[in-house]
Each structure stands twice: as C-alpha cells, then as structure tokens.
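With one protein chain withheld, the remaining protein chains of the complex are depicted in position.
Moving on to chain A:
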Amino acid sequence: MLLAVGTALFLLLHATPGGPIVALAGEFADADTVADIERRFGLDRPLHVQYLKFLAGLARGDLGESWFYGEPVLQVLQDRLPATLILVVPSLLLAAGIGVPLGILAARSRRRGLGIMLAALLAFAVPSFWLGHLLRMAFSVEVQWFPVQGMTDARSAADGLRQWLDIARHAVLPVATLTLHQLAYTVLLTRSAIEVERRQPYFMTALAKGNGRRRAEYRHALPNGSPTIVTLFANRVGWFLAGAVLVEVVFAWPGFGQLADAAIRNRDFPLVIGIVLAVTCVTLLANLVADIVYMAIDPRILPHRGARA
C-alpha cells in the first residue's frame, strides 16, 4: 500500500511543470545555480536512480531533507506531531463518546430521532473552517472567553501544569470545531446500524426476556452493530484529518495543517510528500486498528478475511 502511494507521489512530482528548481532558484536563475541545486539534491541523476534512492530511503524511514527547513523531513514532522495530536485525539474521543449514544437515541423512534437527524445532517453541511471562524468571532472576539489563535500564550512563561492549562484553553475552540463533523457522521452511521439491529428478532427476544430498553440497546444491539460503526468511523479518518488541517490554519495552530499550508506555498516537495505519506499512514493504521477491533468484537470474522488493510 505505502509503496503504491509513494510511487504515485514520486511520478506525480516529476510530471510537474516547473519543478523544484524553479521554486528554489526562481524563474530566472543562471545555469550555474541550477546545476548546483541539482547536484545538491541529486536531481541530476537519471530518473530510475532517483526513484530507487527514494524507495530505499522510504524503507529506512528516511523521507529526505526538507528543502525549505534544511532538516530531515521526519524530524520536521516529529516536531509538529504533538500539537496535532492534542487536537485530534480528544476530538475523535468526543465524537465517538457523544455520537454513539446520540445515534442510539435517534434510532429509538422516527419522531424522536427527527430532531437529532436534522441536526446531524445540518452539522454535516457546515464547512469546518467556516464554523471555526464563527466560533472564534462569537467566543473570542465578542465575549473573549477563549484566545483568538495559537497554541500558547506568548507572554506567559508558565511551565508544568500551568502551561498545560494554557494549551487546553487555546484548544477548546479548535477541538469543538473539529469534533462536529465526525460527531455528525458518527450519529448518522450509528443510527442506521442500530436501526437495522433493532429490527432483528433477537432484539425483541432481549426485550421479552425482561431487559430494559437501554440494556437491550447497549448490551445486545450495539455489539452487533459495532463492526459497521467501527469500520466506517475509521474510514472517515482521512476526511477528519483534512478537517484538522483547515481548522489548524484557521486557528494558527502549530501542527501538521500549518506545516502543510506552508510547505505548499514554499513548493517544499519532500515535505509535502512526507505529510501526505504520514497522513496516509495514519489513515491505514486507523483502518488496520478498526479491522483488529472488528475481529475482537465479532469472533465470527476470521483473521484472513479481516486483516485487509
């Protein structure tokens, strides 16, 4: 999988008009400068040599050197990773933690579910970067509950717990923005999965045996519906990370998103490749984890069918 992605990226980059040299040296660079840059980054070698070097590097986890930062791509990515995780992890947990119960509630009856469904469909239609901006206008500019942007307050030299509190305060709005889409998606898919299970005879049996409605839903319907929920939730991670990039740009959050934005503007190809590969890795990992969870939940699924990432 990764090999295919890497190869596709490599080919794409070399099909570009202009290419890296124009980006680094400008459009009117003299031949000496161009040759110098070509030599420094190995661009004067034949294409297949470049490709093999690229693959060999990839296998060693070496993504090359960022043209703009002059540091190894992996290093640049590692520096930005924690900031992105601070946004992404709580957001995913919130989406799953609130979305599943809401979805079950929405599956209970058509009339009661209508409000939740409409809200979810509406939330689904809201672009994350626009929502982030609105939230900021309301809560940072109008009432000033939360900071406008950034991850820490530049004026405070706090450390330890205080610093974490500062970061948390900065993270509230971005996390809220980021959560909404995934939450709406989770509600919709939980509802449709649970609705199917509720129609099964075993659900009626569970109720008839004297289980409460809630117990029947959570102990009987949810485990049966969860493989679908887990898989589709993981499938959505790529979309979710795209949202994270936009939200980071809105709130000037120093993570992957901002890095991607800057790398694109600088035509820093190794870094762009690194980011796309990293995001793809995360997406694949999420799907792999989903498959493992899937097997843990549903013993009927055999490993050779499940591990298909």
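The rule is short, and it goes like this: a contact is a pair of C-beta atoms (placed from the backbone, for glycine too) under 8 Å apart; a residue touches a chain by one contact, two chains touch by 3 or more; residues count from 1.
Operating definition for what follows: contacts and distances are computed from a predicted model.
Per UniProt, the protein behind the absent chain is "ABC transporter permease subunit"; the candidates were "Sulfate transport system ATP-binding protein", "Ring-1,2-phenylacetyl-CoA epoxidase subunit PaaA", "ABC transporter permease subunit" or "Dihydroorotate dehydrogenase".
When the whole complex is considered, the residue among A:52, A:93, A:134 or A:165 that touches the unshown chain is A:134. Between the chain not shown and the residues A:7, A:163, A:192 or A:211, the one that touches is A:192. Interface residues of chain A facing the missing partner chain: 1, 4-5, 9, 12-13, 15-17, 121-122, 124-130, 133-134, 137, 141, 185, 188-189, 192-193, 195-196, 228, 231-232, 235, 238-239, 241-242, 245-246, 249, 260-261, 264-265, 267, 272, 275-276, 279-280, 283-284, 287, 308-309.
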